[in-house]
Every structure is written in C-alpha cells, then in structure tokens.
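These notes concern the structure reproduced below.
Only a single protein chain was left out; the remaining protein chains are all shown in position.
The chains carry the letters A and B, assigned in the order they are written, with residues numbered from 1 in each.
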Amino acid sequence: MFNPAYLMYLGTLIALFAIMGLSFNLLRGFTGLLNLGHTGFILIGAYTSILLQRNLGVPLILAWVAGAIAGAIAGIVISILTRRGKGDVVVGVMTLWFMIVLVVIALSWVEVTRGALGIVGIPRPTGFESPLRFLTFSLAVLAVVYAFLHRVTKSPFGRVLGAVRDDELGAQTLGKNALKARMVSFMIGGGIAGLSGGLFGMFFRYIDPSSFYIAQIVAIVAIAYVGGLASLPGTLLGTVIVVLAPEFLRFLPFDPEAVGAMRQIVFSVLVLAVLLWFPKGVMGKIES
Amino acid sequence: MSIALQLLINILIPVSLFSLIAAGFSVFFSVSRVQHMAIGASIAASGYGLFALSSRIGFPLAFIGAIVASIVVGLLANALVYERLQKRRWFSEEVMLVASIMILLLSQSVFLFIFGSQPKSISAPEWMYQRLEFATISVTWGEIALVCIAFAALAGFALYLRYSRLGVAMRAVADNREVAEVIGINTRRMRYITIVLVSCLAGLAGALIATEYNLEPYASSLQAVRAYGRTIIGGIGSIPGALLASVLTDGAENIGAFFVSSSYKEIFSFLFVFVFLLVRPWGLFGKKRD
Partner (left out) sequence: MLAINGLCKSFGGIRAVDNCSLEIASGKITALIGPNGAGKTTMFQLIAGVTSPDRGSVYFDGQDITRFPIHRRAQLGISRTFQLVRTFANMTVEENLRLAAEPEDQHFWRSLFVPRTASKERLQETLKLVGLQQSLSYAAKDLSYGQSKLLSLARALLMPHKILMLDEPVAGVAPTLRDQFKKLLPELKARGETIFFIEHDMDFVRAVADHVIVMDQGRVLTQGTPEEVLKDKRVLDAYLGEQL
C-alpha cells in the first residue's frame, strides 16, 4: 500500500492539483470570480502545448509555455465576455458553459484533437522522465507558482483584487478600474491553469477531453472551498485532503467505474458541508 | 419545402421539452433568487425513475412515479440545502449557485454509481412508436403526444401563474420579496410550493426526454446549463420568454446543425447566450434592474 511508486504518484498528483487549485483560488478567493470553467483553461494549455509539439515540432518547454500563454489569452477573452457578471453570478455559469463548449470542440474536432481517443505518448522534459525526477520537477513548478502568487496577493495590486471582490462599486469609487483588475486576474489564473494543463499531459502521458470535464472542476472547487478561500496555504492543505480522501476508497471492494462516481460524491459532499457549516474551510480568510 | 417542414417538426420536440425546463428554472429563480441548477437532478431522477420502474409496474404508473421522484428530489434540495443556506450569515447568490451545482453533481454521481455509465433506453408502449406519415413528413404518435403534453403543461403553468391566487402570490414574491412579506405572504411557503411545481414540470420533461431519447448519465448537467441560458435570454420569471428563448436557441442549433456538423451545435446556443449577456442581460421579457 505504501510502496514508493504509489507515493510518488500521489505526490505528483498533489503538486499538479495544487497548481490548479491555486490558480482557481486566485480567481475565486482573491478576486471573487467564480470560474467554474477553470478546467477549460487547463484544457487549452494541455492541447496547445502537445499539439504545438506534435504538429509543429516546437520544443517541449517552449510549447509548454505557449500553452500557458494560450490559457492567459483565453482568460482575457473570458474576462471581457463576463464583464457584466458578478452581481448576477453570471460568471459561474457562463464559464461553466465555456468549458462545456471547449470539451465539445475537443471531442468533435477530430482531425486536430483526435476527439475522444485522446492523444497518447506525451513526453516529459528530458532528464525528468522518471517518477522521482518528474515529482521533483512538478514540485519545483509548484514552488515557483506559489511564490509568484504569494507576491501578487500580498502586493498592493493584490489588495485591489480583494477590494474588487468585497465591494466592486466601492473599489471603483476609489478610482480602481475593476474591469482591468478582473482582466489581469483572469489572465494570470488562466495562464497558470494553462501551465498546469501542459504538466497534466506530461504526468499522465495521455490526455482526452473527458479529463477536463465536470469531475475535475468539482475536485478543484472542492480544493479551494475546503482548504479555504483567499488562502494560499489553505489551498495546499485542501489539495492534500481532496486528493487523499478518495484514495481510501481504492481499498474498498468497489469496481473501478464506481470508484470514479464515489470520488465525485465525496467531493460534492465536502463542498456542500463547507457551504452549509464551514464557510471558511480549513484555513480560509474569507467566507464562501 | 418538405425539409423545412420536417425541420420544424424536429424543432418542436426539443423546444417543447426544454422550454418546460427553462420555464420552471426561470420561475423558481424569480421567486427564490436561487439558480436551481439542481433541476438537472430532478430531471435525472425522473428519467432513471422511469427506467427503474417501467419494467416493474408498467409504463403509465412508472411515469407518475418518475414525476414523484423528481418532486422528492426538488423538495429535498430545497429543504436540506436552500432553505438552510438562506439563514446563513454568508448567504449569497453565489453560494446558492455552487450549492445547487454540487447537488446536481452529487445526484449525477449517485445515479452513475447505481446505474452505471452506459446509456439506457426505455421501452414505451407500442402505440407510441407507430409512425404517421402525411405531406412528406414522418412523425410518431409518441412524438405527437409528447409535444402536446409538454405544451399543455407549459400553458397550464403559465395560466396558473397568471390567474390563480397562488400564482399571483408567486409573482408578487418574484417582484419584490420584502413587500410581499409585509402584505402577509409567507415567502418560505411560496418557495416550497414553487419548487414542487417546478419539479413537477421538470419531472414531466425528464420522463418525456427519457422516453424519446436515451438516458445518459452526463446529460443532466447539460440540461441545467441550457435551462440557465434560456432563462437569461428569455428573462427571469417569464414563461413566454423561456418559450421564445427555446425556439430561438433550438431553432438556431438545429438549423446550424443542418449546415455544419451537428456536434458543434452547443456552440451556437452558447454564443447566443453570450451575445445576450453583453447586449441585453435582462433578457427578452425580463425587467431592467439598474
């Protein structure tokens, strides 16, 4: 049960989802933007990076960064499209729909994305192929992302984001351009999500549209809400909880398909519990 | 000409069903300010209920059972989650939205767990499959029945909302909750009544959908999102709006699917809704909120 390969798998999974969770929390916890379509940005990053490598021979690291940039651009587009949101909570459902549309495109545009078959044989960076090396690589990426987000959220600009979250009208009355703030936030969140998308592909060595669908966004939402909104360390803790909790289900006598469903049940129940009784999650700075 | 006519018939089916769902979503939203994404759970409960029961107690009874299942889901969602959250200090529309989505996904996973991920089909009574052909159009009796039932329910709902005492009360709460409470309307009871009505409609739609199409485990999320989109286009609380929105989006989707590959049709309604959000966020018949 505790063999090293499994532990390294879990560790890398945690690192990966932590990055996804951190970027989601930047949007939701720090800026108040409920980006339910966050996996859409991850999808864009994953597919962009692998397709650039495959079809255009772009070197891996460059393609990976290009995936991040693609995610950032998508973020900007979404911020413009949802600029009227927030008061009417439109951001949540519109981004969710955006993600659904992306998955539909990925499924249908078979010539490019190979549809539901997915893309196999995704390479890892040279020198980091082994599980241990890749784990280290992922942790390094996580560390960089964490440090960057820490800097951003503690900076004066981070404060502007918080103002836009707590009282957009009040922030505007103090001269803050709320739209620009949201755009920058979406850009960074989308960019980091895109980065995690490339990493996702490298980890599993395989991507297909269903890996970026509802199941994953529920997990990310759970990570942010359970760990605590507007708290970076909380997100890390939330990732550990959310990734490890369903792993115990592996040891119960359910067939594999059912385990997937059970995992979802665990996540949705966790979030409901947070919403009903623990609005700050474990370490949150703000309430849901 | 006949293609156009056939297209029209083809559009009537999804329009009748989805406007039913959208109307329910829209009205509940206007009465309780909750974006009831979990309406997808009611739809799924109805569909799976029909599937589970029809082989045991026959189609007609199972149909009723399916609607009951849908109402139960709606009531549980309201009682266990929505009403509780209304009392919380951190209550906000967003919290309700996330909670509703979680209920939706919880139900989806539960049904996935119980019934597996393969699509299921339901055998309806024989007469429903008999085809009727006239004027180069082909349609089954079942489809005719479906459209008639769905539109009748929609019309009934609209008339009820317009003329019955409870309907007027519901509209009063939708218009201004505080004032409604001051004049003695029990808004909590209104919310419960509305969820029952809405779940009834959703259950009806769900059972009809399950009969007409296959039962797919992931469809409920899509239907919920669609209902939301149509509510935005049609205007919150407006039944004619929901109908018109369905006509527009389903029309656009099907016509679009005719010319482009049908798998892209989601994108049409998505773009449609986005355009509306940018240009006219209060929908076709909604009220402009400053």
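In this text, contacts are C-beta pairs under 8 Å (C-beta built on N, C-alpha and C of every residue); 3 or more make two chains touch, one makes a residue touch a chain.
Predicted model, so just to flag it, every value in this text is computed and none were measured.
**Q** Of the chains that are displayed, which are in contact with the missing one across the whole complex?
**A** Checking the complete complex, the chain left out touches A.
**Q** In the whole complex, not just what's shown, which of A:N55, A:T126 or A:T173 touches the removed chain?
**A** Here the residue in touch with the unshown chain is A:T173.
**Q** Which listed residue, A:A18, A:V103, A:V184 or A:L275, touches the chain dropped from view?
**A** A:V184
**Q** Give the residue, chosen from A:A15, A:I122, A:I214 or A:I286, that touches the chain omitted from the document.
**A** A:I286
**Q** Thinking of the whole complex, not just what is shown, which of A:P4, A:G57, A:G121 or A:P156 touches the missing chain?
**A** Of these options, the touching residue for the absent chain is A:P156.
**Q** Since one chain has been left out of the picture, which residues of chain A touch it in the full complex?
**A** 151-152, 155-160, 162-163, 165-167, 169-178, 180-181, 184, 230, 285-286
The working rule: only the chains that are shown with their structure count from here on.
**Q** Quick check on the complex: what are the chain A residues that touch chain B?
**A** 34, 36, 81-82, 84-85, 88-90, 92-94, 96-98, 100-101, 104-105, 107-108, 213-214, 218, 221, 225, 257-258, 260-262, 264-265, 267-269, 271-272, 275-276, 279, 287-288
**Q** Per the contact definition, I'd like the list of chain B residues that touch chain A in the complex.
**A** Touching chain A: residues 35, 37, 81, 84-85, 88-90, 92-95, 97-99, 101-103, 105-106, 108-110, 112-113, 116-117, 218, 221-222, 225, 228-229, 232, 261, 263-264, 266-267, 270, 273-274, 277-278, 281 of chain B.
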